[in-house]
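What follows is a set of notes on a single structure, which appears directly below.
One protein chain is absent from this view; the other protein chains keep their places.
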Amino acid sequence: MCRWLAYYGSPMMLDAVLYRPEHSLINQSLHARMGVESTNGDGFGVGWYSEYGDGTPAVFRDIGPAWSDRNLLELSGHVRSSLFFAHVRASTGSAIQQTNCHPFRHGRWLWMHNGAITDFHRLRRDLCMAVDPALFSSIEGSTDSEVMFYLAVTFGLDQDVPGAVARMAGLVEQVGKEHGVEDPMQMTVAVSDGVRLWAFRYSSQGKTRSLFYSSKAETVRHLHPEIDFLREVSDDTRLVVSEPLGDLHGVWNELPEGSYTVVPSGASGDYFPFVPEFPLDRPLVPPGEWS
Amino acid sequence: MCRWLAYYGSPMMLDAVLYRPEHSLINQSLHARMGVESTNGDGFGVGWYSEYGDGTPAVFRDIGPAWSDRNLLELSGHVRSSLFFAHVRASTGSAIQQTNCHPFRHGRWLWMHNGAITDFHRLRRDLCMAVDPALFSSIEGSTDSEVMFYLAVTFGLDQDVPGAVARMAGLVEQVGKEHGVEDPMQMTVAVSDGVRLWAFRYSSQGKTRSLFYSSKAETVRHLHPEIDFLREVSDDTRLVVSEPLGDLHGVWNELPEGSYTVVPSGASGDYFPFVPEFPLDRPLVPPGEWS
Amino acid sequence: MCRWLAYYGSPMMLDAVLYRPEHSLINQSLHARMGVESTNGDGFGVGWYSEYGDGTPAVFRDIGPAWSDRNLLELSGHVRSSLFFAHVRASTGSAIQQTNCHPFRHGRWLWMHNGAITDFHRLRRDLCMAVDPALFSSIEGSTDSEVMFYLAVTFGLDQDVPGAVARMAGLVEQVGKEHGVEDPMQMTVAVSDGVRLWAFRYSSQGKTRSLFYSSKAETVRHLHPEIDFLREVSDDTRLVVSEPLGDLHGVWNELPEGSYTVVPSGASGDYFPFVPEFPLDRPLVPPGEWS
Partner (left out) sequence: MCRWLAYYGSPMMLDAVLYRPEHSLINQSLHARMGVESTNGDGFGVGWYSEYGDGTPAVFRDIGPAWSDRNLLELSGHVRSSLFFAHVRASTGSAIQQTNCHPFRHGRWLWMHNGAITDFHRLRRDLCMAVDPALFSSIEGSTDSEVMFYLAVTFGLDQDVPGAVARMAGLVEQVGKEHGVEDPMQMTVAVSDGVRLWAFRYSSQGKTRSLFYSSKAETVRHLHPEIDFLREVSDDTRLVVSEPLGDLHGVWNELPEGSYTVVPSGASGDYFPFVPEFPLDRPLVPPGEWS
């Protein structure tokens, strides 16, 4: 299990969001309240889109606990961004290494995940083989999360984010079924191209880990004028988080099971249904046995 | 490029071999004399067979330079073994992480490598697919060396070490050829099951990186009575090394191009020819494209 | 706050003690039950006396959490000792670095500590100045624990362990008083010379953190024949631990407030009173101000 946070809105110092709230993500690295594991000390990462460079986001990841990392604290106090991801990791067995830390990056895309593919070690080969061969060598770590990301890229993240994620989830469920794995998918995923961010909550079992999004900044300001970092932000500023950063009434809304949200959101509402999609024309997975 | 050392013989404190020689492996981590890169500071590892446990060797690997690692120094001063491997790494681009450090272990087997598969990023997927599906999920890192190891296990390391390594090398050459890679294989490999150790020197181009084995302890003692750690060792004690640990005359013998050696060696001689073997019945590698 | 364990007795594989018990020290690194902090993820260390070498114990320390450290697991499965220390750290602010990890070593001595000197930053200079000048440069880190150790060495650890620790504690209380610090000392300390081990429990306030020692192996075997690692150990085998490794009745005995124990113990009893001793002839601490 892990905990994550995605921020979209007015340019903000990272530490205002990552460190200062009452029950901040850094605090959650040591004492999460929700979820299977209360400690998320197996590495961390932040990814941010900056005003500099070519649009490729920066990624800073390390393998120690976030709560004691001085570089993360330094960085957060000197970097400002209007769109950033942060993640604290609890490994369920895979190695503690930078390449297993979130967020993952490909081109202008950032991706992070809380959840697990059940019995991933049994499905890993088939899932890896479904990754676009041109992307295969970009896989550097050993997590399900990274493979999910490259599957989504394979399935058209560039053209259609919800569709690509739905096809990725569909493939995981199909491959799981082929291997006799019940309820293979459990995921809350955030993904961004630097312009918008999407957050997904879905599990095969229908009991997905928690995911919340903040109310409109305008609403929150009225309810809680004491919250510093929302005071001067634009109305479309939003946070999506694994668990609320505090106990304030009216600030945090649960994203329902089997749905996703887009930030900034259009007029049509706050979230949409998410249904895995079966990728019909999947190439035959070879047995891989030497006869 | 990397540097490595394999020891077989009388039980020996690790530090006697790793630290004390004039041009020790630890010294080579900072100042190698031979090879492409003089600095091998991108992680290190030792693997040793011990008198304790079930025959599975211990592996200690870390991501900093060997020359300054205090834990390695401590360990080496308090661990004794009659068969151990040590490796200092110079990455050519793959991530600096424990799972990319040598030696690799599978069951009772240890494996380490100096060299490279040319354009590995292009061949990686096909090579990974040829790994026994039951082993695929054991791959934790992103190096060519680890994939070579699991290919050798796939091809029967348990039954026939030289044959398995020959088939691995043959597959690499075949896949390389299919992708238009000239001279795909460049390797000096050490492998052990805890009873014997095998060392291979081979490259497609016929210009393989250096590899040396020590003369019989008896011979060395006569030539150089001043060498401490060979003083009381058995006659079949041997070292195989990427580069000599000193400049003494009569101690170090180059393993010829395209050959391998076994320690302890039988009566028939010191080394044997090594020729890659084409694995005839290779399963078809699917295109992996979504049509 | 930290958690620690000291083992004395029949030669034992480290993992039998560190990993296998129900509520092992490694488990306590993630989920301690007692004490101020439940997570002890800010580094760890083991120190062991081995049959090899010159009597100097080996020390293996690293800065990540113990629960995920593969090297610790490897080492523990291949190293055997009849006297070893292990420690998992929860920093209260001082840097996460090897030189702040326990156990500390000086010559043949090992030292580890759970507790804190209140307002150490205010007392640190005066305490450091009281360290024997010949030892001052051995201080590599920034913890109170290391300074306490070198003070104890300064005060005659080599000749009289309880006396040296009492004088160290006395100095801390005296310097604390001079700086207006109430209840300056809070400590559970283990120290060994490779022959015996001493464990101390003391705090100025009389509310010292928990410390337990195991019953005689003979007693435990009778009560709990199911405990593997105590099955074949000698009768004088003992563990001293910050918190019990399990819930078994009759195994764990609390060391009382203001007392210490020695293992192996003589005939006279299991523990002795511990009272800080005022070091009468303390050299004048200079004001250190540039007039």
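Labels for the chains are A, B and C, by order of writing; each one numbers its residues from 1.
FYI, contacts are C-beta pairs under 8 Å (C-beta built on N, C-alpha and C of every residue); 3 or more make two chains touch, one makes a residue touch a chain.
Since the model is a prediction, treat every value here as computed from it, not as a measurement.
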item: Residue among C:Ser10, C:Gln97 or C:Ser265 touching the omitted chain; value: C:Gln97
item: Touching residue (missing chain; options C:Arg20, C:Arg124 or C:Arg196); value: C:Arg124
item: Chain not shown, touching residues in chain B; value: 30-31, 39, 41-42, 63-65, 68, 70, 91, 95-96
item: Contact footprint on chain A, counting only the chain that is left out; value: 13, 48, 50, 52-53, 56, 58-62, 70-71, 74-75, 77-80, 98
item: Interface with the unshown chain - residue positions in chain C; value: 94-95, 97-99, 120-122, 124-125, 128-133, 136-137, 139-142, 154-155, 279, 281-291
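We adopt the following convention: only the chains that are shown with their structure count from here on.
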item: Distance from the mean Cα position of chain B to that of chain A, given in whole angstrom; value: 39
item: Where chain C touches two or more other chains at once, by residue number; value: 70
